[in-house]
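Showing just some of the chains, left in place.
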Amino acid sequence: MDALELIRLNLLSPMVLAFFLGVLAVLLKSDLSFPEPLYAALSLYLLFAIGFKGGVELSKTSLEALLRPALATLLLGVLTPLLAYALARRFLRVRQEEAAALAAHYGSVSAVTFLAALAFVQAAGHRAEGFMPTLVAFLEVPGVVIGLLLARARGDLREAVREVLVGRSVFLMVGGLLVGFLSGEEGMAKVKAFFVDPFNGALTLFLMELGMVAARRLQDVRRLGARLFAFGTLVPLLHGGLGLLLGHWAGLSLGGGVVLAAMAASASYIAAPAAVRLALPQVSPSLYIAASLAVTFPFNLVLGIPLYYALGRVLWG
Amino acid sequence: MELVRLKLVTIVAEAVLEHRLVEEIKRLGAKGYTLVDARGEGSRGLRTMDWEGKNIRLETIVSEEVALRILARLQEAYFPHYAVVAFVENVEVVRGDKYV
């Protein structure tokens, strides 16, 4: 399969199509809307389920296998926000705090991009390591911390770290991982029909909603101009490449490496915005939400993931 | 039945501020508050029910003094950067000592 074929396959998956359906709903001014609790329920379900699945897998792998991947992830967690910061300052020419806000977002992870990457590699016949959800937690935190440090927003730093660590995304994923790890295959047998089988369908609905939210942000991108668009596509390519290299170095499988690349390439739009909004109120949220949600997220979903996979196949040989 | 005149301060703000605002008004002397989820539009554009943009509507019955303190604090620390609106009304309550 060449890259184009991969992109086609990816484009025609129900998940990606549902995302575009959501975009369409907004463009056509449909009165379609997801009740807010449905959004919350789906994200809760998806995060816990992915952690749980990972935990069950983890219960079957040696913990020492986790060491190098964890190290690679922490390295990514330090490098990517700095990279994003430098690019934002030089390329977007934004103020220090604005660059820092962007760094916080591009240094941490979008859980849905992570899920989409998992689904993609699975559909391509590979499987990622069971501990990947743990790595998400490792990658989520440093990005936000370094972002706030770059903005010299020290006052709120401790609070911000705490908020990200026990924030619902990280908590649910790590919590699910723990539950899965402790209850193992036996536990899995009991709840598989709820947490595993319907997973991709739930993800499809969720992506429809995300498509609507992203489309509503499109006008912000337009206002902020082409540079933001370029920033939102180049940074993920850079971060994704870095993720592949480090993943390869860490001895991950091809599947795991691609997922790590997608994680590095993604920009948070749940944990980071809340932390940044509180700590850096002077930065307009349109800047970072538009960039991460309306540019980088669809880019990764549609082109990025198949691309990292194509590159990964070269790298893994 | 004796009715006491007090102030009702209503604050509409982006949801991310919920915990902070509750802390602030308690610190400034409010003895209670009531809160509902809301959506709205103002100078910063539409705030929908999407997670990142929903509003809260917070009400607290307080003495005039506390009301002014709350407004002053909002003006100093919130109005410049956050999507926040606040207004004050006269209300009458039974059991006025409950609120001061």
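Side notes on the structure shown:
Note that the chains are named A and B in the order they appear, and that numbering of residues resets to 1 at the start of each chain.
To be clear about the criterion, contacts are C-beta pairs under 8 Å (C-beta built on N, C-alpha and C of every residue); 3 or more make two chains touch, one makes a residue touch a chain.
The structure presented is a predicted model; accordingly, all values stated were derived computationally and were not measured.
Each chain type appears once in the view; across the whole complex the copy numbers read A x3, B x3.
By our rule, only the chains that are shown with their structure count from here on.
Our note on geometry: chain A versus chain B, Cα centroid distance of 35 Å, whole angstroms.
The touching residues of chain B, counted against chain A in their complex, run 14, 16-17, 20, 48-52, 54, 81-82.
Contact residues on chain A toward chain B in their complex (touch as defined above): 33, 36, 39-40, 213, 216, 269-270, 273-274, 277-278, 281-282, 285, 289.
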